[in-house]
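Quick one: the structure is below, and I'll ask about it shortly.
Only one protein chain is missing; all other protein chains are in place.
Right after this comes chain A.
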Amino acid sequence: MLSSFSDKAIMTKAMSMYGKRITEEQYLELLHKKSVAEIAAYLRDETGYAAALSGIQPTAIHRGQVELLLRKERFSRYLRLIHYDNNQKDSYYRYLVMEVEIEQILQMVQLLNSGRAGEYIVQYPGFLGHITSFDLMALARVRSFDDLIAVLADTVYGRLLLNCRPRAGQPISYTRCEVILGAYFYKHIEDVIDQNFRGKIRLHLHEIFQTHLELLNIGTIYRIKKYFPQTPREKVVKCIYPMWKRIPEEELNRMLDAVTAEEFLDAVAASPYSRYVGSDDFTFIEYHTDCINYHMSRRFLRFATDAPTAFTAYMSLSRIELSNLTTIIEGVRYGVAPSEIKKMLIL
């Protein structure tokens, strides 16, 4: 009974939060702002980010600080949602924390490879400190792969990353880390869904995550075919998530055997994934994949009758909103024409 009440609360809250989203008209107004200060002022005065940005001085605030506050607001919305969850420890809803943790680890790997590990202290979201399974401040002090393993020693990530130890003098393989951690994430989330849910909820959640996974894999293969067409097949296989269940082997082989990006798109267009091939070119593969995720999430949220589906769809939509706002902030900051920024927005 208690769990049923908490479910209803989460679902209702997610839907009401979505009601405060940035509308298309608001995006259009934001696009035509002349500076980051004007964007910050608009977000503070006219949108659902009013509370998060209250007290800022738009004319003095740094772009990075605005983005950080927006990310913090997304996370605080997440915390407000899971506040109603009674089984907080092994809860399904914790998947978002895991997603954020993996994102932080991968960011550190990237900084280590480029010799800029010291910059992590400025970038890392301090507001996450109390919820992550490892110490973010300790992560900020990491200067080598061994340091990284030591910080993550008590977590599952530490054990997973042991397989990614680089040879002396070599950089850490970012792709390998990404695939290993991502594969663990998707496997874990699938297990949690199977353990906790039945019927339509299970079906919907699997569809959401399987679609995410498919889009990531299709995007990865496309990028390899487009920019590194000489990559051998077995290397491509290593770059994609292995638990791609919905695709028949024959289709997968056809995609992997494509020599060029164009051939790959032909293979996708001839497969059940033809709806993933947009009408424009695939210059920004992430744009297309995000568009598909956006429309799927909107549909799931609109017709959700259960909390997990509504929650997952809402968090996905809030991530896309955050990415749209970041695109606008960066576009305006670097003087990109509004019509060009608009092309990159997911609406």
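Here, a contact is a pair of C-beta atoms (placed from the backbone, for glycine too) under 8 Å apart; a residue touches a chain by one contact, two chains touch by 3 or more; residues count from 1.
Assume contacts and distances are computed from a predicted model.
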One chain is missing here; what is its name in UniProt, given the choices "Spore germination protein", "Polysulfide reductase NrfD", "Metal ABC transporter substrate-binding protein" or "V-type ATP synthase subunit I"?
"V-type ATP synthase subunit I"
Which listed residue, A:116, A:141, A:187 or A:333, touches the chain dropped from view?
A:141
Of A:50, A:79 or A:337, which one is in contact with the hidden chain?
A:337
Over the whole complex, note the residues of chain A touching the chain we left out.
28-29, 32, 34, 37-38, 54-62, 64-65, 68-69, 72, 121-122, 125-127, 129, 137, 140-141, 198-200, 262, 265-266, 269, 274, 277, 279-281, 299, 302-303, 305, 337-339
